[in-house]
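With one protein chain withheld, the remaining protein chains of the complex are depicted in position.
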Amino acid sequence: MSTPAPSASKGTVVTGVIGDDVHVIGIRIMEYALRRSGFAVVSLGPLASQKEFVEAAIETAADALFVSSLNGHAELHLPGLRGACVEAGIGDILIYAGGQLTIRQPEWSGVERRFTQGMGLDRVYPPGTSPDVPIRDLAADIAARRRRAGAAAEASE
Amino acid sequence: MSTPAPSASKGTVVTGVIGDDVHVIGIRIMEYALRRSGFAVVSLGPLASQKEFVEAAIETAADALFVSSLNGHAELHLPGLRGACVEAGIGDILIYAGGQLTIRQPEWSGVERRFTQGMGLDRVYPPGTSPDVPIRDLAADIAARRRRAGAAAEASE
Amino acid sequence: MSAATRSRPAAAPPVTAGRWDDARFEAERARVLAGWRTGAEVDLAEAAALHKRRPALANVPRKRAWGRETGTVLIQPYGGVTTLAGHTELVRHLAEVGEADIVPTTVDSQTRNLKYASAEEALRASERQGKELLNGFPIVNHGVRGARQVVEAVEVPVELRIGTVVPQLACEIAFAAGMSSVTAGPIYYTAHYSRDTGFAETIANWQYVFRLIGRYAELGVPIGLQIHGIGTSTPFPNTLLGAAAVLETLIAAAQGARSFAVDARLMGNLAQDIAGVRAIREIVEEYVVRRFGYADAAITIDRKSWGGKYPEDTARAFGIVCYNAVSGVLAGADEFIANSVQEGVGIPLKEANADTLKAIRQVVGVMRGQRAALAGEEVETEVEHMKAEMRAILDAALDLGQGDPALATVRGFQAGLLDIPFAASRHCRGEVMVARDAAGAVRYLDPGRVPVPAAVLARHRACLERRAAARGRPIDYQTIVDDIFSISRGFLVRD
Partner (left out) sequence: MSAATRSRPAAAPPVTAGRWDDARFEAERARVLAGWRTGAEVDLAEAAALHKRRPALANVPRKRAWGRETGTVLIQPYGGVTTLAGHTELVRHLAEVGEADIVPTTVDSQTRNLKYASAEEALRASERQGKELLNGFPIVNHGVRGARQVVEAVEVPVELRIGTVVPQLACEIAFAAGMSSVTAGPIYYTAHYSRDTGFAETIANWQYVFRLIGRYAELGVPIGLQIHGIGTSTPFPNTLLGAAAVLETLIAAAQGARSFAVDARLMGNLAQDIAGVRAIREIVEEYVVRRFGYADAAITIDRKSWGGKYPEDTARAFGIVCYNAVSGVLAGADEFIANSVQEGVGIPLKEANADTLKAIRQVVGVMRGQRAALAGEEVETEVEHMKAEMRAILDAALDLGQGDPALATVRGFQAGLLDIPFAASRHCRGEVMVARDAAGAVRYLDPGRVPVPAAVLARHRACLERRAAARGRPIDYQTIVDDIFSISRGFLVRD
């Protein structure tokens, strides 16, 4: 596991390929792009369990989980991840998923709904997503949260 | 126009590619196969009109017309051929057609009906027909007609 | 009509490649444009202005020159349907989804045979029934105004595709509408698109078109030609194509045409097909540019896919299409003229046609820069033999024609110096017989009267004997038939 960058970073992301999946190329490219954009990356690599994601997130006070899945088994391995985060006390961590989330390619809007509304992920991306798109989204989401947290802090002062 | 073979032949066939069509390769192969099977062939070649078919048939007392069409215009050039034969007094001549009789390839049974029942042809063949099939059919059709003619002649004796 | 004219029937002008004088062209032009009501829509000056308003790369000759300069391989499909709406939609789809570099307008065969009235009937019936009843786009019936809508529907240039011995009016309409190239010319179309018309007559009819192109050139508008030579749709030596292509190019150049995309056809043996592109390029340049001095002629070579029978199975057709693409890139072809993967089925759906272009584009893309990667002795020998053979044919024919390419054509075919199997025309002797050797390369079984050099012929014979020996059966007519069907059945030779 690579060490997280200094906290001067734009945020910390735990990356990995979930479940029984070894497709690691896409997430490696994603990691490279994240680092280049100033994020700290905690890389779990392939075959990562929900437990590993949650533990790494706690340990590094991560802002987000980047969960990759290509082999068609995302629907076997993603359900329960939000719940595990909630149980571990990091229920509001950002969870993004990408790769090829289904067997074959059914209509994307249905897939998206299943993974966001259905499983409580924040954002999911279709195959062929270029790294800049999720990175832009992440920066925005983190900024929004920090603003909200700041506002909440101010309000409570 | 090649000269018809001696009457010892199994029958005489007028061949040609009808209308505005120049696809001559298929009918050349057909002609070669007909000759090898003992038929006399009267070859009109490409761009042959209905009139040429009828005149050649009369001139050579042909048993059959082999009309080829590939370029998709068979439905423009075949209607009326049976009528022209009837008018010329050779109304019972066998008329076969082959090649690619339609634009694209709609369901064959419908095409077949349109050309046989609809236009009065005796037999039509789908693309990719090997020469032996129509040659077998032709031998049988001619034999049947000769038997019928023989029976008619006997009956009238 | 004066008694004098009546008594001396206008003698056919002598066969010569000489440039038409203006009087002849204008007289002929009046007759041509009167051939159908839409002829009246043609206005040369206005048309030239239109061409000039279009972007530079919406012109075929400029697009081809650009491709050659930048090393970009161009891709052009076939395609034409009856109605204006259908055809416009088709070219737009081919350009936008298929990313075609040049879009086609293939003309139906009623139009090719001047049957404008029946084409009109079929066109109206198509519009009524919402069906495409003709096998191409009846451009004369659609007229300049209709054809312009096609041209304006796309950003890429449009090439008219018309196999005919009477091309005049269709070309007038096409060029006036902004189309900037046409498939040609007199030799190919006499051999394969007519039965009785003689070479001399077709040459004159096409000279009209070439002179019209000359006129456009004088007005600053380049119009291109795709030169077919005498390709045929059964296995045949590309040398025959190349020799005839030189003659067609010379005949066209004499009237003022300058942009030539010359065919080289896939026969299936990779080494031979690579050699074919190279040898044809070198011979056309040798004769047209150097021997006949057309220093400003722009010459590109396009790789036509297999032109004979295709499998009905689309997946297998993808195999042929992509194999062709590989061979074309390795040979350094400048352009692909792409039969669709539905070639064996019928007039292709636009989707299948665009898919074909995408597959070719993928191959061309992956192979970019790999042109020179492979060669070898076999290719070199083949190139040398092909060039020697084309020179022998051309020199003999030009000799007979006293150096005039038009006369050389007419006399060359009469004498059988130029010949091809399975032609539609009775003016081709059809004495040449061709079969594949054991590796599928095309060889003379019988050269007829074609003056194939002894060394070349000896090699061809030896190759065929090896095939005969290997399978223990002589090469006969049945072999020729088998070789016609072989590609559509999934192989080149299977003994």
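Some observations on this one:
Order as written gives the chain letters A, B and C; numbering starts at 1 within each chain.
Please note the rule applied: a contact is a pair of C-beta atoms (placed from the backbone, for glycine too) under 8 Å apart; a residue touches a chain by one contact, two chains touch by 3 or more.
Every value quoted in this text rests on a predicted model; they were computed, and no experiment measured them.
Every visible chain touched by the undisplayed chain in the complete complex is listed here: A, C. The hidden chain makes contact, of the residues C:44, C:439, C:457 or C:481, with C:439. Of the listed residues A:12, A:50 or A:100, the one in contact with the hidden chain in the full complex is A:100.
Here the missing chain is touched by one residue of C:89, C:286, C:313 or C:465, and it is C:313. For the chain left out of this panel, the touching residue among C:187, C:379 or C:442 is C:379.
By the touch rule set out above, subunit A reaches the unshown chain at residues 20-22, 24-25, 28-29, 32, 45-47, 71-73, 75-76, 100, 102-105, 127-128.
Residues 268-271, 274, 311, 313-323, 325-326, 330, 354-356, 358-363, 365-370, 373-376, 378-379, 438-440, 487, 489-494 are the ones on subunit C that touch the missing chain.
The rule we apply is simple: only the chains that are shown with their structure count from here on.
Chain contact topology: the protein chains form a pattern that is neither a line, a ring, a star nor a complete graph.
Contact counts per chain pair peak at B-C. Distance between chain centres (mean CA atoms), subunit A to subunit C: 58 Å. If you average the Cα atoms of subunit B and of subunit C, the two centres end up 32 Å apart. Chain centres here are Cα averages; for subunit A and subunit B they lie 73 Å apart.
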